[in-house]
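Moving on, here comes subunit A:
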Amino acid sequence: MLTEYAFWFLSFVAIFSALAMIFSKNPVYSVLSLILTFFAIAGHYFLLNAQFLAAVHIIVYAGAIMVLFLYVIMMLNLNRLEEDKKSTWMKFLSVAAGGLLLFVLLAVVKRTDEITITAQAANSDCGLVENLGKVLYNDYLLPFELASILFLGAMVGAVYLSKKELA
Partner candidate 1 sequence: MELLPNVTMNHYLLVSVILFVIGVAGILFRRNAIIMFMCVELMLNAVNITLVAFSKVWGQSDAQVFVFFIMVVAAAEVAVGLAILMMLYRNMHTTSTDVLDKLKW
Partner candidate 2 sequence: MLTIALIAVPLLMSGLIFVLGQKLARQLALLAGILQLALTVFAAIQLKYGNTSILTFQQNWIGPLGIQYHFSLDGLSIILALLTAISAPLIVYSTFNRTFKSPHVFYGLIWLMIGSMMGAFAAGDAFIFYLFYEIALIPIYFLILIWGSGDDRPKVTMKFFVYTMFGSLFMLASLLYVYAHTSPKTFGFEAMYQAGQSLSVLEQGLVFAGIFIAFAVKMPVFPFHTWQPSTYKAAPTAGTMLLAAIMLKMATFGLIRLVLPMVPDGLAEYGNWALVISVIGIVYASLLAMAQKQFKLLIAYSSVAHVGLISAGILSTNAEAIQGGLFEMLSHGILAIGLFFVYDIIETRLGHDQMDKMGGIRAVNPTFAFLYFIIVMGSVALPFTSGFVGEFLLLLGLSQYSLWLTIFGGLTVVLGAVYMLRSFQMMMLGPENTNTSGFTALTRQEKILLSIVVILVVGLGIFPHPIMDLSNKAVETLLANIR
């Protein structure tokens, strides 16, 4: 009962703050709204018994990535963004595209009933750190190591790009 309410609450927060993110004129508010969304999503993860992911999510997204965003916005001093005027037909097109996509996605989702009906929860604690760690270090060792190389590359790239002399 409680979890059900928690689900609805988290969902509401996530969607509301996501909307706030895209509609807010001030980018700083946008970032903050997004952080709120991420917290809500982390909450979902908890509900789904994926504690490890929930933790990582908060650390990485809310803690690192969004702070980076915030930092950049602050540094560039983009308090108020000049929004360009959009032509009406562009707006119309965007609305149509978004609406259509929503419609199609919902239609597709509606069909998942038939698929998930046969599934059953076999191992409810698969999201625990221990289990996840086993899978990660046994089956996905190579991608895991590759991820570290990716990070290295990203790091080098970021540093290189941000060097003043390039400008």
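We take it that a contact is a pair of C-beta atoms (placed from the backbone, for glycine too) under 8 Å apart; a residue touches a chain by one contact, two chains touch by 3 or more; residues count from 1.
A word on the picks: all candidates are chains of the complex that A comes from, given by their letters.
Since we're looking at a predicted model, the values are computed, not measured.
Trainee: Only one of 1 or 2 touches subunit A in this complex; which?
Mentor: In this complex, the candidate that touches subunit A is number 1.
Trainee: Can you tell me which positions in subunit A touch candidate 1 when the two form their complex?
Mentor: 1, 3-4, 7, 11, 14-15, 18-19, 21-22, 27, 30-31, 34, 37-38, 41, 44-45, 47-50, 52-53, 56-57, 60-61, 64-65, 68-69, 72-73, 75-76, 78, 81-84, 86, 91, 94, 97-98, 101-102, 105-106, 109-110, 112-113, 116-117, 119-124, 126-127, 131-132, 134-136, 139-140, 143, 147, 150-151, 153-155, 157-159, 161-162, 166-167
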